[in-house]
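With one protein chain removed, the remaining protein chains of the complex are shown where they sit.
Moving on, here comes chain A:
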Amino acid sequence: MRLAVTNLSGERGGELIFSDLSFEVGAGSAVLVTGPNGVGKSTLLRIIGGLLPSSDGAIEFSGGGEAWPNAGAAAHYLGATNAMKPALTVEENLSFWRSFLGEHLCTVDEALEQVGLLDIAHLPFGYLSTGQRRRVAIARLVMCYRPLWLLDEPTSGLDKRSEAKFTELMRQHLAGGGLIVAATHLPLGLENSQELQMVANR
């Protein structure tokens, strides 16, 4: 599988924030998107995921066959928000996403085990700390299979140990032939990765 971005331009509020961006990422490798605030990292991820239209350029996801026709369908999108309901318990939240997203890799309990939160599965999501919430969202990534992970500041709020754990989960994903595009300020500790430095348009 291969994600190729060519001459991509993105705009927000009618203003061009980046243009002529090209990169390629193949199976088992990662791209770390870095750059100062407001340079368009999140916008880039949302465009790749099909959540925003691009103003120019092309995004091609090849080798996915019928199951993964485009980057949006093939992607797990982990944005700034965690896409969980505060009123539901951790277990209820994940069970919902598990059945909605399909392509199961493991059960809810096993996914929570991997992020070390099995003992608080019965708590409402709203009671959790910032870092724990992030870990629940990460559990969603490992629970259902998607070849492409689009991660927007994935480690925000995580402590050192959880960060290391998450790096390990990303390595597993890459080892299984997955792709990662991550916008981040911190090094994620991945070997098989290239850095894409975005610079301000003006």
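Criterion: contacts are C-beta pairs under 8 Å (C-beta built on N, C-alpha and C of every residue); 3 or more make two chains touch, one makes a residue touch a chain; residues count from 1.
Here, contacts and distances are computed from a predicted model.
K.L.:
Of the candidate names "histidine kinase", "ABC transporter domain-containing protein", "Hydrogenase expression/formation protein HypE" or "Heme exporter protein B", which one corresponds to the UniProt protein name of the undepicted chain?
P.N.:
So the chain that does not appear here would be "Heme exporter protein B", according to UniProt.
K.L.:
Touching the hidden chain in the complete assembly: which of A:I17, A:V31 or A:M84 does that?
P.N.:
In the complete complex, the chain left out is touched by residue A:M84.
K.L.:
Which is it among A:A27, A:L51 or A:L190 that touches the chain not included here?
P.N.:
Going through A:A27, A:L51 or A:L190 one by one, A:L51 is the residue touching the chain not shown.
K.L.:
Would you mind spotting which of A:F18, A:W97 or A:Y145 touches the chain that isn't drawn?
P.N.:
Per the contact definition at the top, the residue touching the missing chain is A:W97.
K.L.:
Which chain A residues would touch the chain omitted from the figure, given the whole complex?
P.N.:
Answer for chain A: residues 46, 49-52, 69-70, 72-73, 75, 77, 79-88, 92, 95-97, 99-102 touch the chain left out.
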